[in-house]
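With one protein chain held back, the other chains of the complex are shown just where they sit.
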Amino acid sequence: MENTEKKIREVAQKLLKDKKVNLVIGFEKGTLPWKSRPVFIRKHEDADKLVWNQFCENNLAVYIPFYKKMLDKGNTIAVIAKGCDARSLILHVQENVAKREQLIIIGVPCEGMLDRRKIEKEVAPGEITKIILKDDSVTIKTEKEETEQKQSNFLSDDCIMCTHRKPVVYDELIVVNIKEPPGVKRETILNEFEKKDPQDRWKYFSEEVSRCIRCYACRNACPGCYCNECFVDCSQPQWIGTTVDSETDLQLFQIIRTFHLAGRCVNCGSCSRACPMDIDISLLVSKLSQDSKQFFNYETGLEIDDMPMLNKYSEDDSNEGFFEEH
Amino acid sequence: MKRNPYIPIDVKVDKIRFETDDKLIKTFDLVFLDKKDEEEFMYFPGQFAELSILGKGESPIGIASSPTEPGFLRFTVMKVGVVTTALHNFDEGAIMGVRGPLGNWYPIEEMKGKNIVIVGGGFAFTTLRSLLIYMLDKKNRKDYGDITCIYGARSPGLLCYRDELAEWEKRKDMSLYQCIDWKFGPKGPLEEAAVEGWEPINLKEPVKTKLKPGSKKFTAFVPQLVSAVKPGAKDSYAIVCGPPIMIKFTIPVLTELGFPPERIINSLENRMKCGIGKCGRCNIGPKYVCKDGPVFSLKELEKLPKEY
Partner (left out) sequence: MKDSSKSIKYIEKEKLGAFIAELQKEYVVIAPKKVKEFVLFEIIRENEKPVLDFRNSRQSPKEFFFPQTENIVEYEGIIDKRVPLTRDTEMQKRIIFGIRPCDIRSILILDKLFINEDYVDSYYKRLRDNTLLFAYGCNEPRTTCFCSSFGIGPFEEKGTDGFLTDLGDGYLVEGFSEEAKKAIANLPDAAKETIEKKEKCKKLSNERAASSVPIDTIPEKLRTMFEHPLWEDITERCLGCGVCTYLCPTCHCFDIQDEMIDEKGRRVKNWDSCMFPIFTLHGSGHQPRELRYQRMRQRIMHKFNYYDDNFGIIACSGCGRCVTECPVNIDVREILNKIKKS
């Protein structure tokens, strides 16, 4: 980890010193034991703020649309990118948010991020006061206790299912050996769920979204959700009600959001992680990605010259798909 | 027991008429269904109300009628979005609601004994009409000095309250100056009248315009007409309402004429919902436009952040 961090800092420093980029987006140490947080570096002297560890969970591509004006003026941005971040950046290029040459992708192979909620659960009702990561172990301290465990026990669900840990498209690659975490195939997890009765599946889904407080953190944390006016905010016409006591509206919100991400979601898990109500949003988008793969043999953000799945048509596209009954 | 401030008072749409030739602005006269509500609805010029259409929503709209003309409430409304469109679709006889009166009002007490200069642009003339009618009322007229009104719109057909403008033109106890936008050539405004009967003023240096006695209608932008009319600042208040761009250019003219900031009065429009200082939407710094405003003196505004 320290080694990776050192390399990241060197690359960022050089890019800024050589004026190749105006801005580097990466991670810095946060104020909470389980958190590294996005940081925006403009001066090469500040590159030492950059950190790398298994709490660098946000998908940094989410910030690119915020810099549209800056990009339109011809500026260049470097992003420290995990596999998923890099794929979202490619999506942004495909969708004309940025030109390829304006994004310097500093690829970092990823061992998977740890899920803060899983760690909290382990020590509850104690409070995490410190976390030490070393090799593949994690030491969790509370005021009273200390426990050391394998990191893999706390891997985030989306990272467990990750299909592209190493950035596929990049400009600089931080060469490090990563240990392959115990990957579980998306199909395996979904099949488990799909074995259930439709009523039970619906019950699970509707119970999950019934907690939604419409804070839209899922949407705002998602690099694919950058519409100028989201359908939930439209008043003319109004697509969806505004309350939280209508179950249908809460369900509609997640269902429509999910569909808008067909062939655009990279399964980074940012939506689920951002959700303050622990709603299992990943399950829905996971299914969507599985269908995209199964019916259209499509995965988001792998090829720069490709188009997002639903933007193209080919004669041998599957006729089955989203509207089929499963 | 005080009234629940969120529940609209029932009113009937009594009269509707188009106000402007583009048909985007209509004036609505509303009457209370319950006489008691009318008595309780005590308002002053400058206040507004939330017009409520159950099923569509509410919109804050300035009260265009004056408390000196009892029996109805008048609102002049531009068709913009959900609520205002629904309102424009109403026929006479429709039942709807109002919440109010809300906000503060023009300083009618403080202005007593002073000369009043009213400067308005476009359809933002609504609460200025209320103020004018109030001051011109027989009982009140003696309380105020000279009354000068400068009012402009893009074209003659876009001036509001044209019947009343014609009456005010004839009055001896006030002066009314009206203007419409320049006639535009390919390179901008031309040195000629836009419409017959409207006189051009000195385009480059409006201050130097020599107003012919008796002429009251000009081709000019509002701030230029103010320059040309040169209302005296001594013992005077200026009340300015209009689109932000008009206000922006009028204030320096008034300042130049010697109006101090505490005697330049504005009315603001921020997005609103509750209208009673609860929903947190309309604030400028610590002030809620709905409750502490919408009327502010320039002096007060200078103390607030420029967030409107």
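As written, the chain order gives the labels A and B, with residue 1 at the start of each chain.
Quick note on the criterion: contacts are C-beta pairs under 8 Å (C-beta built on N, C-alpha and C of every residue); 3 or more make two chains touch, one makes a residue touch a chain.
Not measured: the values here are computed from a predicted model.
One of A:177, A:199, A:243 or A:314 touches the chain omitted from the figure, and that residue is A:243. Interface note for the absent chain: among A:17, A:68, A:99 or A:121, the touching residue is A:121.
In the complete assembly, the contact with the undisplayed chain comes from B:80, out of B:80, B:166 or B:195.
By the touch rule set out above, chain B reaches the unshown chain at residues 2, 4-8, 10, 13, 53-58, 80-81, 84, 86, 90-91, 93-97, 244, 269-271, 273-274, 276-281, 283, 285-286, 291, 305, 307-308. Panel shows chain A; residues 30-32, 35, 37-40, 58, 62-63, 66, 117, 120-121, 124-125, 127, 129, 143, 211, 213-217, 219-221, 233, 241-245, 270, 273-274, 276-278 of it touch the chain omitted from the view.
We take it that only the chains that are shown with their structure count from here on.
Rounded to whole angstrom units, the spacing between the C-alpha centres of chain A and chain B is 51. By the touch rule above, chain B contacts chain A in their complex via residues 81-82. Across the complex, chain A meets chain B through its residues 235-236.
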